[in-house]
Each structure stands twice: as structure tokens, then as C-alpha cells.
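Below: one structure, written as C-alpha cells.
What you see is the complex with one protein chain gone and the rest in place.
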Amino acid sequence: MFEIRVKTSKRVESRDITDEIISAVQGKSGRILHIYTPHTTCGIVINEDADPHVMEDIMEALDRMVPRNYPYTHMEGNADAHIKSILTGCSVTVPFSDEAPALGTWQGIFLMEFDGPRERKVFITLV
Amino acid sequence: MFEIRVKTSKRVESRDITDEIISAVQGKSGRILHIYTPHTTCGIVINEDADPHVMEDIMEALDRMVPRNYPYTHMEGNADAHIKSILTGCSVTVPFSDEAPALGTWQGIFLMEFDGPRERKVFITLV
Partner (left out) sequence: MFEIRVKTSKRVESRDITDEIISAVQGKSGRILHIYTPHTTCGIVINEDADPHVMEDIMEALDRMVPRNYPYTHMEGNADAHIKSILTGCSVTVPFSDEAPALGTWQGIFLMEFDGPRERKVFITLV
């Protein structure tokens, strides 16, 4: 298990971490690559890393589905971030071959910050 | 693969199963831990296990996104539970090190019951 740190700069932000992950596993071997964040108010997802508008639309859709202001019972002001984390999940698993994750042409791996800015840990495991 | 059973007591309920899982894998070794439920109307998620209000807000948000009463085509009265199961997923994968899952400080593993009360199976696999 390797660990990388990701510093986010806004409350809500998608951070492309594909390059950091590819660097971390370079020259290694395995069959599947697991990317995990040990936090409860952010997520890890895979989607398009070509047009940044895709991630904008995804973040905006999550905001619409899970409004920030609502009479939540959790009183820390970040209940929306916990709910979004459930919808995205906190990990992804990617097939691994030829010393790299077998991502599709348009796929990138993103840390989804829902309650930043913070420094987030990401655990990378190759099996 | 180990199996544990979880008895739920309400139609909709989040059940913290972190301790059962940690006990089941104690003393074992592996790199990733996979938790899976073989049902179609419940889910497995990871999120905060400190303040129970977090899970209340998550369940309430899922109810708002997926109303129980709606002209669904599936006639068994639990279409909402199937849809919620898609949103949460039926498994999680966690890095494993030092004979325990590498959960974050605030993370717990939950069975999300969406169509209880029932007895649910949970499969635990260490790779």
C-alpha cells in the first residue's frame, strides 16, 4: 500500500489524480489496482479527463441532488458532503496490465472534494 | 470467503457492521478486503460511524431522491429499494494492512437495509 496526499483548494472540487497514480505504480506488477480515500466527505471516481466541463456538470448535478442547505440533523455543516460521498463511493478498482492501469482512452481518476479545502490521503494498493 | 448474517429490524435502517468484519478477519493476512452482500434491495457503504445523525441524513436524502410511492412498474412494492441499492452499490473494497482494514479515523462499514426487516448475508473475502 502506497499513500499519496492531495491538497484541495475549494469547498467543492474535482482533482485529476491520474498522473500521480500512474507514477506511483510505475514498474510494478499486479492484476488490479485499488484507489481508496480514508475520509467520509470526499470520493474517488473515474470519468472523462479530456473536457473539464464534464466534471463541472457532474459536480453541479450532485449539488442539485444534494443541496448544501437543508434541515439536516448532522450539525457540522457538511451533511451534504457525506451524502455525496455515498453516491460516488470512496474507492475505485481498475484492471492492471503492462505495469499501468488499463484505463480507457477518455478515463481519468479523480478525487472528488466535497468539504474542502483540505489535505486528503489516497491509498494505492496493487494486487 | 467468510459469511456473516445481519438481522435488520426496520424497513429502512443502517447497520454498522465494522466490528463483526474486524473480528472475522483478525489474525488473517491479505492486501485488500472485500465486503459483499448477495441481495438486490440493500447496500454496503463506508461513511462516518461517530455521529449517527450522518447516517440518518444519508437515509433521508436517499428517500427524497427515490420516493417509496411512485408509479413503478415492478409490482412488489420495493422498487425504491432496488434503486437505492444501485446508488449505494452492494460491495466495498478496503486496503488491508497489519491484520486489519485500513479504515480512516471516522470510517465505518454499514449494511444499508432498504427493504427490511430481513436477515441479510454478507460475504467477506481477503485477497
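Every chain is named by a letter (A and B) in the order it is written, and numbering of its residues begins at 1.
In this text, a residue touches a chain if its C-beta (ideal position, glycine included) is under 8 Å from a C-beta of that chain, and two chains touch if they have at least 3 such contacts.
Quick caveat, the model's predicted, so the values are computed rather than measured.
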Selected residue (touches chain absent from view) among A:42, A:79, A:92 or A:122: A:92
Chain A residues touching the omitted chain (full complex): 31-32, 45-48, 51, 53-54, 56-58, 61, 65, 87-89, 92-95, 97, 102-107, 127
Contact set of chain B toward the excluded chain (per top definition): 1, 34, 36-40, 65-66, 72-76, 79, 82-83, 85-87, 89-91, 93, 121, 123, 125-127
